[in-house]
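If you scroll down you'll find the structure; I have some questions about it.
Heads up, one of the protein chains got dropped from this complex, but the rest are sitting where they should.
Take a look at chain A:
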Amino acid sequence: MIDNGFPLTTEPNILRQMIASPNIVSKMLSVATGNSSNVSNTLPDATASCVPWRITDLKHTNNEVYVDLVEEMDAIINSDGALVKCEINGEVQVNSHLSGLPDLTLSFANPSILNDVRFHPCVRFRPWESHQILSFVPPDGQFKLMSYRSNVIHLQGQKVEEYSDICKATANLRFWDMPYQCFADLTSNHGAVNILANKTCSWSIGRIPKDKAPSMSGTLALETDLERLNVFPTFQVGFRIMGVALSALQIDKLDLRNLPNRPYKGFRALTQAGEFEVRS
């Protein structure tokens, strides 16, 4: 929110308090009162509080906090199947609905694999520096606690099949920058192949079967005077693995203090393909 050219706040939670997101209640109110402004008339208390990211005096009937590890894997695999570049960008996302002014401590089992980390302003720096512990007073609702980068790949050397039943994949191939004439006949032994109008071939593999390796084959018609294909298309692969963080980052424990009653705690992990490409 910019106040007279000067930024007032960037904290999403506070912004949400200042500007009501278009929801049913506000729509009904605006219809009823004729007031179409979403901006609230009062400044949120938190802008003046010592913990500017947190609304003061929060009360939730259900106290719950969820911690998600979301990782994106950027990788390039060359035509020989060798890994050219691989990197994992991850985020720790927290969704907290906690009353009062809770103090949370999150620790990892193996913080050493993190190459570089960036924190939400709520994270205290000293405990991280000395013990690699995240100590913070969380904002309310969903927020990104920390983002990290890691080069360690848990997957390397292990069997990919291990994940096959929880992994879903798609592969995309763009034809339109190749000297190809609108004729392609592609089939696969698993999943569905679609050739879209923009000359993109999309192959949704879905869950990878255990008994066979999915493959796609077919013919492409090239321009008439070309003897061979001298550009090499790149496949973009998308996948999603539930319950696994490929960097093998593990949350050790989450301690909550300063809370009236015991909250629910939940953790989960997810890995998706970021810029994952396979060269041919």
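To be clear about the criterion, a contact is a pair of C-beta atoms (placed from the backbone, for glycine too) under 8 Å apart; a residue touches a chain by one contact, two chains touch by 3 or more; residues count from 1.
The criterion applied here is as follows: contacts and distances are computed from a predicted model.
Chemist: UniProt names the one chain left off this complex as which of "Rab escort protein 1", "Protein OSCP1 isoform X2", "Beta-adaptin-like protein" or "Trafficking protein particle complex subunit 6B"?
Modeler: "Beta-adaptin-like protein"
Chemist: Could you tell which one of A:Asn89, A:Thr105, A:Gln132 or A:Ser188 touches the chain left off the display?
Modeler: Checking each option in A:Asn89, A:Thr105, A:Gln132 or A:Ser188, the one touching the absent chain turns out to be A:Asn89.
Chemist: Just one of A:Leu98, A:Ile205 or A:Val244 touches the chain that is missing; which is it?
Modeler: Among A:Leu98, A:Ile205 or A:Val244, only A:Val244 touches the chain that is not shown.
Chemist: In the complete complex, which positions of chain A touch the hidden chain?
Modeler: Touch set of chain A with respect to the missing chain: 4, 6-10, 12, 16, 21-24, 27, 31-32, 34, 36-37, 41-43, 48, 62, 68, 70, 74, 76, 78, 84-85, 87, 89, 93, 95, 109, 115-121, 125, 129, 141-142, 144, 147-149, 168, 177-178, 230-234, 236, 240, 242-244, 250-254, 262-270, 272, 275, 277, 279.
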